[in-house]
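Working notes for the structure below.
The complex appears here without one of its protein chains, the remainder shown in place.
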Amino acid sequence: MNHEELRRELHLLHLELPKNALVAWTSGNVSARTGEHMLIKPSGVTFEELTPEGMVLTDLNAQVLDGDLSPSSDTATHAYIYRHLPEVGGIVHTHSPYATAWAANAREIPCFLTAMADEFGGPIPCGNFALIGGEEIGAEVVRVLRGHRSPAIILQNHGVFTIGKTPRAALKAAVMAEDVARTAFLATQLGHPVPIAQADIDSLHDRYTNVYGQQKAGTGEKP
Amino acid sequence: MNHEELRRELHLLHLELPKNALVAWTSGNVSARTGEHMLIKPSGVTFEELTPEGMVLTDLNAQVLDGDLSPSSDTATHAYIYRHLPEVGGIVHTHSPYATAWAANAREIPCFLTAMADEFGGPIPCGNFALIGGEEIGAEVVRVLRGHRSPAIILQNHGVFTIGKTPRAALKAAVMAEDVARTAFLATQLGHPVPIAQADIDSLHDRYTNVYGQQKAGTGEKP
Amino acid sequence: MNHEELRRELHLLHLELPKNALVAWTSGNVSARTGEHMLIKPSGVTFEELTPEGMVLTDLNAQVLDGDLSPSSDTATHAYIYRHLPEVGGIVHTHSPYATAWAANAREIPCFLTAMADEFGGPIPCGNFALIGGEEIGAEVVRVLRGHRSPAIILQNHGVFTIGKTPRAALKAAVMAEDVARTAFLATQLGHPVPIAQADIDSLHDRYTNVYGQQKAGTGEKP
Partner (left out) sequence: MNHEELRRELHLLHLELPKNALVAWTSGNVSARTGEHMLIKPSGVTFEELTPEGMVLTDLNAQVLDGDLSPSSDTATHAYIYRHLPEVGGIVHTHSPYATAWAANAREIPCFLTAMADEFGGPIPCGNFALIGGEEIGAEVVRVLRGHRSPAIILQNHGVFTIGKTPRAALKAAVMAEDVARTAFLATQLGHPVPIAQADIDSLHDRYTNVYGQQKAGTGEKP
C-alpha cells in the first residue's frame, strides 16, 4: 500500500472500533508502520470526525512529520513497540470493557475456549501498571509480547494493546480479545469453567496458525 | 430451491449471524444440504466480504467440488452430520457468548423458561470436548442430538451447533439458543431459578411443535 | 384511529420490539383493542416480514374475523385481558431477558429506582406459573394487575405482559420494565441495593402520573 491507501485503510479500521463496541467517545486508536515512519489517529477526535487525511505521520521517536493535528497521546507507546518489534506492522489500543475488567483485576484472561487457543495460543497475559504518556507502557508491552504466542496484552488498570503484521491483523486480535474476554467473564460467573489441556491448546493453535483461512500463494498471508 | 436460490438464501442467513450478535469477526458459519452435496461458508472471510457466489460446494466427505476459496475449517463437522442425520437440511455453528459460557463450564443449559421448553423441549445438552478439524466434533454432535428433542448442542470449551430441516430452521435455533442461554445465565446470577416440572415442559413442547406458527397446507412446514 | 391507522400503528409498534432489544426471532407481540374486537400479530412471523395488512382481527373470544394468517398463540391471553379489564386498550408481551430472569426466579422486581417508582409505582409483581395456549395466563394477569399501580407483570418462568390505555402506552411500559429489570439486576449483583421508602415511592408515582409529559388540553392524555 502507498501512503494514500494506508491512510484510507487506517480510517476504515478506526471505524471498526465503535462498530465492534470496543471504544467510547474518542478513546482507542490504530496505527500502521510505513517504512521508517508510522501513521496514527489524531488525539481527542471522535470517530465520526476522523478522515484519512487527518491521520498523523510521525517518525518512530513519536515526532510529528506531517499533519495539522496532534497525534494520539499513546503515540510514544506505539513508536516504542515499532522500534523494538520489527515484525509488527500495525498496533491497536482500546479500553474494551470485558478485557479491561480483567486488567483491573491484574489477572491474565484464562484459556477456557478453543477460539482463544486458536487466536491467542493460550491465556492473554496481563502486564504491570505503567503511567501513560512516556515509554513505560511501550516497554511493558514489548517485555511481555516479545516471543509470546499472544498478539494481545492487557495492562493492569488500563486496557488492551494488540499487534499484528498488518493493522488489520491487529484489529482482528483486538476484536477477538474482547470477545473471548467476555465469554471467559461469563464462564467465570457461572462458577467452574473447565481449563483446556495444554496439549490441546498447542494442537489447536498450531492448526489455526497453519491451516485456517485462505492461503495466498507465495505470501503465507491470510486475508 | 435451485443452487442459485440456495446460495442467496445462505448468504442472507450468514448476515443474520452478526445482526443477532452471535459472532465476532469471521467466526461462525451456516451450511445447506443440496442433494448429495452441501454449500458452506468459505474460511476466514468476513461477513461483509461474503457473497452468494463465494459459498463453497463440497461433497459429504468435505471435498471441494466448486469454488475458488477454501471451505470453512468446520466443513468436516458439517459433512459428518449430514451423512449421519438424513433429516438435517441445514446446520449453524457459532461461538455465541452466553451459550459458550455454559459450554466452558461443561454444563447443559438448564430449562427455566417456557420459551426453552417450546423450542428445545428441555435443557440444551453439552457434548464432550473434541478437537477441531477432523470428524471428532461431528461424531459428538451426532451422538448427542440423534433422537434428541433439542435442535441445539453446546460443545465443551467450544461453542454451539444447531440443526434443522432447513438452514433457516437451524439459524432460528441458534438465535433462540443464545437468547435462552443469556436469560438462564441472568436467572442463575440472581440466585435461585425455579425449574419447570417435566410434565409442563412436555406439554409446552408438544403444543409449540404442533400448533405454533403458520401451518402450510400439505407441507407440515412452518415459515 | 380507524382500522387502517391502527394497523399501521400496530406495525410500527412491533418494529420497536427488536429495536429496543426486547425480542428474539419471532417472539413477542402487541395487540390493540378496537371496539368489540382486537388486532394482533400473526403467529411465527418475523418482524421484518410483518405488514400492517398481516395483523389479524379477532373477537374477544380469540376467534379470527379477518386475516389470512393464524393469530399469535398468545391471542387467548390478550382476549381474556380485554374482556376483564375494560380500561385496557393495548397489550404487549415479550420475553425480554432481564425481566424474564427475575421471572425465572419467581421474584418480583424490587423497587430500587426512582424511574421505577415513577412508571410502576413500586415493584413489578410476579404472577404464578401458567401454561401457554389457554386462558390460564390471562386469568393470572388479570388477577394480579386488576387495581394494581403497575402496568407490568412478569410471569414465573415465562416473560412479561404490559397493559395500557393505548398500545403505545403498553409498549412504553414494556421498554421501561426491561430497563428497570436490568438496572435492578446489576444493582443486586453489586451486593446491597438500597430500597426507597414507601412514602417516597408514593410521592414519586403521584408526581409522575399527574405532572410529567405534555398534558393535552381536555383529554388528560400524554403523548
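Labels for the chains are A, B and C, by order of writing; each one numbers its residues from 1.
Rule of thumb we're sticking to: a residue touches a chain if its C-beta (ideal position, glycine included) is under 8 Å from a C-beta of that chain, and two chains touch if they have at least 3 such contacts.
Predicted, not measured: the structure shown is a model, and the values here were computed from it.
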* To do: Specify the residue from the set C:Gly35, C:Pro86 or C:Gly191 that touches the hidden chain.
  => C:Gly191
* Structure fact -> Given A:Tyr82, A:Tyr98 or A:Phe161, the correct residue touching the omitted chain is A:Tyr98
* Residue ranges of subunit A at the interface with the undisplayed chain -> 24-27, 42-45, 69-70, 73, 95, 97-98, 100-102, 104-107, 129, 131-133, 156-159, 185, 188-189
* To do: Name every residue on subunit C in touch with the hidden partner chain.
  => 20, 112-115, 118, 172, 175-176, 178-179, 182-184, 186-187, 189-194, 196, 200, 203-204, 207, 211-215, 222-223
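Just so we're on the same page, only the chains that are shown with their structure count from here on.
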* **Rounded Å distance, subunit B centre to subunit C centre (Cα mean)** => 31
* To do: Spell out, as numbers or ranges, the residues of subunit C touching 2 or more other chains.
  => none
